[in-house]
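One chain of protein is taken out of this complex; the other chains stay put.
The block that comes next holds chain A.
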Amino acid sequence: MSNAAAETTGGHAASGSVLRGSGVQGSGVQGSGGPTRPSPPRSGGRPSLRALSSGGIVLGSAVLLLASVLVAVVLGQADITVREVWTVLTDRLNLSFLQIDAVGLGAQQPSDIRADVIWEMRLPRAVNAVVVGAGLAVVGAIMQTLTRNPMADPYLLGISSGASTGAVLVIVAGFGSGLVGVSAGAFAGALLAFVLVLVFGQRSGTLTPVRMILAGIAIGQLCGALTTFVILWVADPHATQDVQFWLSGSLAASRWSSLRIAAVVLVLALLLCLWHARALNAFAFGDDAAASLGIDVNRVRWVLLVACALLTGVLVAVSGAIGFVGLLLPHAVRFLVGPDHRLVLPLSCVLGGAFLLWVDTVARTAFDPRELPVGVVTAILGVPAFIWILKKRQVRA
């Protein structure tokens, strides 16, 4: 599971494919175990990625993510250019020495309105998408490991819906619509929903994936109904829009101010999870196996599940309940780099951010000037993946 181990994996696979080419390997292992061996394209393609140093993979993806932000901000109405984005960005961040005209290429200053579109609308929306996508992917990865359920996802298990209900109740009860209050309500709702799913998803102490999903659907439906009921009961002029925001998510209302809590919680939660990465690896064969490897199973589980609920809560407070990101991304990442959490967690973060950024950009621009709810797009991508996982993983009933 270390870099070194990963390198060996890559090395052996490489020599294996050479052997396959010369036909030497046909005798022993492949002859008898042919049908059970992983299919050649996968064993050939993956280890080469694994062989790259883990730091390199994460760093490369992070650079890709930054480039994605710049490009995504450009797309859409108003024909903004990358150069304008760069000028505004360096200007507002007081990094004018990085501006292109400082390098001697010359650049015209964008008009105030265009600068505002970039700085007040496009950029915060892009960064919000990155933070929410990153957070949901990390939550999904942790939940899939701790519950040993490949279909775990904050949305499918009703956690996001619980967060929405909590947030809406706080707003309606008049505890204030400030982000701290809403986030706290969302956290409480997420935690309550999570505990309920764990209680109803188990049978004589054993969590089974299918039971969990069923419990999650029930809790999610209940919370969705409660959210709708509460909003329509209060019925302000934007009611239906609000219902849609809380039930399937949107990044349209993103502002810089809404980012702060989510970004801080994301960083703290990611550090906490990375600290437990080795312990998470030990969960591969279940709770008892982890305990017999020296892991304090109950402590790790509760610390990380509460962290997941907190992160889900603050993300939902910003973006509503966006589904399937937490389901899809961890599987994609494990497919790329294997199951070691020391690599899976940071890469889920980076790729989750990039994924939701692009999905939101599509949602925003595909039917310009109308906007698709971002949750609609994640569901269109997520449901086929869900079915694929269901078939491929032979999920324990």
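Note that contacts are C-beta pairs under 8 Å (C-beta built on N, C-alpha and C of every residue); 3 or more make two chains touch, one makes a residue touch a chain; residues count from 1.
Assume contacts and distances are computed from a predicted model.
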{"item": "The complex's invisible chain, by UniProt name, from \"ABC transporter ATP-binding protein\", \"TldD/PmbA family protein\", \"Helicase\" or \"Sigma-70 family RNA polymerase sigma factor\"", "value": "\"ABC transporter ATP-binding protein\""}
{"item": "Selected from A:I295, A:L315 or A:L329 as touching the chain missing from the view", "value": "A:I295"}
{"item": "Touch with the omitted chain, as defined above, among A:F229, A:F285 or A:W302", "value": "A:F285"}
{"item": "Residues in chain A touching the chain absent from view", "value": "1-5, 8-9, 12-13, 16, 29, 33, 36-38, 148, 150, 275-279, 281-282, 284-286, 288-289, 291-296, 334, 338-340, 342, 393, 395"}
